[in-house]
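Missing here is one protein chain; the remaining ones are kept as they sit in the complex.
Letters A, B and C mark the chains as written, and numbering starts fresh at 1 in each.
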Amino acid sequence: MFKKILIANRGEIAVRVIRACRELGVSSVAVFSDVDRAALHVSKADEAYPIGPAAARESYLNMEKIIQTARRCGAEAIHPGYGFLSENAKFARACGDAGIKFIGPPPSAMELMGSKTRARQAMQAAQVPFVPGSSRGLSLPEAEETAARIGYPVMIKAAAGGGGKGMRLVRTAPELKSAFETAQSEAQRAFNDSEVYLEKYIENPRHIEIQVLGDEHGHVVYLGERECSVQRRHQKVIEEAPSAIVDEDLRRRMGQVAVQAAQSAGYTNAGTVEFLVDANRNFYFLEMNTRLQVEHPVTELVTGFDLVHLQLRIASGEKLPFRQEDVAIRGHAIECRIYAEDPENNFFPSPGKITRLLQPGGPGIREDSGVYEGWTVPLDYDPMLSKLVAYAPDRKAAIARMRRALDEYFIGGIKTNLSLFRRILEHPDFIAARIDTGFLDRLLVSGSASAAPSSNGLSDIAALSAALFAATATPAQNGRNGAGTAAGKHHGNGSSNWKRTARAEALRSQ
Amino acid sequence: MFKKILIANRGEIAVRVIRACRELGVSSVAVFSDVDRAALHVSKADEAYPIGPAAARESYLNMEKIIQTARRCGAEAIHPGYGFLSENAKFARACGDAGIKFIGPPPSAMELMGSKTRARQAMQAAQVPFVPGSSRGLSLPEAEETAARIGYPVMIKAAAGGGGKGMRLVRTAPELKSAFETAQSEAQRAFNDSEVYLEKYIENPRHIEIQVLGDEHGHVVYLGERECSVQRRHQKVIEEAPSAIVDEDLRRRMGQVAVQAAQSAGYTNAGTVEFLVDANRNFYFLEMNTRLQVEHPVTELVTGFDLVHLQLRIASGEKLPFRQEDVAIRGHAIECRIYAEDPENNFFPSPGKITRLLQPGGPGIREDSGVYEGWTVPLDYDPMLSKLVAYAPDRKAAIARMRRALDEYFIGGIKTNLSLFRRILEHPDFIAARIDTGFLDRLLVSGSASAAPSSNGLSDIAALSAALFAATATPAQNGRNGAGTAAGKHHGNGSSNWKRTARAEALRSQ
Amino acid sequence: MIYEVTIAGKTHKVELSKGESGWRCKLDDREVPLDVTSTREGVFSLLLDGKSYEVKQENTATESNIVVGHERFSAVVRDPRSFRSRSRAGAAGEGVKKIIAPMPGKIVRILAQQGAEVEAGQGVLVVEAMKMQNELKAPKKGILKKLNATEGTPVEAGQVLAEIE
Partner (left out) sequence: MIYEVTIAGKTHKVELSKGESGWRCKLDDREVPLDVTSTREGVFSLLLDGKSYEVKQENTATESNIVVGHERFSAVVRDPRSFRSRSRAGAAGEGVKKIIAPMPGKIVRILAQQGAEVEAGQGVLVVEAMKMQNELKAPKKGILKKLNATEGTPVEAGQVLAEIE
């Protein structure tokens, strides 16, 4: 095992890896940008070094600076987390050149999977099932021909793409030309590469992915599936394991295909093979993510393994400590990604100071958090604050447990999407596992993003409480909220902060 | 399932049961004594009612008041938690008479197991293995005769006993008379019953117990064992599951005996059969606890079941939703009981205000807590604050994870035994699972209760920090700590609180 | 003391007085037997007819909320004794609507110029935060009287960016 590793990331995933290091007796090195000096990962790590200004490109994406820091402090390996440099083959290669182990797959496997068209070719050679379509970049005439062959609707995608950019759905032939050109120019702008390809569009697919793990001695196993069909604009919002529609047989078939895919790419360490699954439970390769996923905790809870421990053990040269037949799925886990964003206002991001943080606990609740009460969420990065995970013997109990945990959760001072989860978890389609990748977008257009307020007299309680808070406000509270304490003679008459706020409310735009 | 139940308890176990209620859609009713109005279980419950003054005998032990409260608010059942009325057969009977379901075994089973001598007779009839000795109360001549037959050393125990009271170890025949009489008079004082009996004394036994669960349709299963050998003065301090010395065969044999014991007593709901296990892995019935145990979470983590959910389902008449062959042990769990007590000062209790609470989180960590930051731990009850539980694939990883969690844990304002756990978990005998019920007492006499301070220059950091805190102290901070802000002109020169404390330190007894 | 509290569009009169065993509360002249305990700063545990409520106060840069259980209510509290000063502030705002930054960020685009006529819902400027661009719209039809914003400058949550009259 390594003696010391550097974590080239921030937020909850940096804290997650630091915790694993501590448990394995490995010294952990954090890096931080100027705005992250007070971030949780800095105080949790054994060592911490500044790597530049707030802009990620000058800090968390600054390969040279990160490798230099690792060399200087004697870190033997770098864990990239997810996002930032985690899928950057050039970075993995640079680590190797500097004599530092990159905790992840070999750069060649990252490069292969990083190009959608090359990945598609390789996967087709490995007999991995695919959505019908082209396996390479197309010209417009080629696209028209392919679409005619496989039948509409079709989806145009950027070869270098991700995150929904350069993607266009085309339902009929006359729409193709304009959509093709828009996708090309979007791809050019987003990825500096205008290459696009085309696939049959699967109606209401489910997003189901297989976790794989390979050691450096040729063993690859799969750790069951995760269903991530609850998405907003192609971003996962809720993930769970197992999937309600995957039985033992389908799990084995998907798992074997995923292992084949990994092996054909010379893959090692943790990776995820994403599939679309149609209404008839046919599954089609979507892409392979060559890193730890955000949603890895649900797999940990149902398999009992620790994926970050295993990543470190694999990267340090150990053999996988178990075989495929030792992997068993028990119980059900659900994860909610908690974001600083306002679901009632177009999901506007909501950075700012967390003035109050009451976190849930008790049986079956795990929280991987990157924040703390009093911390100011910077506006420079992804707004994910924390991952809340519920585990229970079955799906119904896991949903009930997550709802209980959400009821206990309170984040004050900034907007979060906690209320959105409550609404999803109360929805009959979610409860019945009738979900697909369009589920959440349909739910969102059907009404407000937060659960409908109940009419059980809570507003009377709120009115009384508002007055009580005003009556018991201390001068210190006013001071902290920015209003002066000049109001003087404090005899319980509404704090000046309340008055100030009242004015702001009255004047604010609706 | 019930619509509403009352929880006749306080602290973490009340919160634990309230959470289960919420998950099952059952309304929860808390009760509280005058000093517990601000306690966590009151605000977590759906309803809460006062039941009297601080003294437990007038509130949490006040059967009439509790049953009356349950009737008035329409609770169909009462969960007694552990301690207080949980093993009181009279209370269980009174609930039944009032038409309220007592969530636990039938009163007859509680009565049987509540008397050590009657339990012993019944268990012997059910072929349960016993420590050699008498099965009933003895006169002194009978005791002398029995001791001679089974051989010294022997242990004298109170028939109505518990908690170490009325117990005496006798190593040689000449000591017997005096020890017998002391035990009798202690038993008389403690339990108003001088009856004592006698058993062979097992040297360095391990305490291993089996969790059983029976429904009201005649099915009883066992959920594996817990090892609770780390005890101080017969009080469990750390519990784990599984036990390092129990293999599949021993687990099955102990489990079957426990089920036999439960069945012969007409037992239903959750219960625990405690055994002593000697160096040759012979096991002997110790007693049966007719309630949920403090340490039930370790069983939940390794089996994947939720014991409180199952208690409620059983009490509402449901059948056990699984069979013995569905029970499997996976991974390893360790629990630390966090107490408000000072391990460096004779384990003095330390009630008071929790001024700062930083709780651990992340993978494999569960906390069942009954406290919150800012709460004042009352001096009227058991000083247990919280239970911290770590789960990992194996024992070594679970120990490492618990140590990591303890490093993250900070409780400010009162003394706790957190440092004691660190010391135990670093001890080579604990790590090697060479533990018995005398392990902790031996460890405690061998030195200070907290881990030895390392000499790695942390005291320089502490000195610098102390000055920095003094330099940045705000008047508000001084005010909160009770010192006046009269010092006036605040130009960064040591807060008055620091000065006040300095004086107190200088004058305090060593 | 007496407060005027506006919650969910309805304004209530709340009368509070310190009784022997805590607060005495009246809501719209109806006595409410509320048992109030502060568990931490900004958090109350309330008991009313046996029902238990955990209530939190939340002040963000732009809002004051009361959270009961998990339901959030926007709250405006007025102390009638300070009415005079309030109404003055109110008068200044007559007919004017402001566009306030809902979060800290950076102004990346200005879509309407000072003095221009804007429709209700028309985009006025774009603020970027956390990699997302968010268009702020005119709350009503009118003249864009003030525009306190230039492209490329950072803004704080709660900052008034524009006024429409």
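Heads up, the rule we're going with is that contacts are C-beta pairs under 8 Å (C-beta built on N, C-alpha and C of every residue); 3 or more make two chains touch, one makes a residue touch a chain.
Everything numeric in this text was worked out from a predicted model, so none of it was measured.
Shown chains touched by the missing chain in the whole complex: A, B. Note on the undisplayed chain: of the listed residues B:Arg136, B:Arg171, B:His217 or B:Arg356, the one touching it is B:Arg356. Remark: the omitted chain is touched by one listed residue; of B:Leu406, B:Ile424 or B:Leu440 this is B:Leu406.
By the touch rule set out above, chain A reaches the unshown chain at residues 29-30, 37-38, 42-49, 73, 372-375. Seen across the whole complex, the unshown chain contacts chain B at 340-342, 345-352, 355-356, 358, 379-383, 406-407, 410, 412-415, 418-419, 422, 450, 453-454, 458-472, 477, 481, 492-494, 497-499, 501-510.
The rule is simple: only the chains that are shown with their structure count from here on.
If you average the CA atoms of chain A and of chain C, the two centres end up 32 Å from each other.
The distance from the centre of chain A to the centre of chain B, each centre being the mean of the chain's C-alpha atoms, comes to 39 Å.
Per-chain CA centroids place chain B at a distance of 47 Å from chain C.
Residue positions 407 of chain A are each in touch with at least two other chains. Residue positions of chain C touching 2 or more other chains, listed in rising order: 38, 41.
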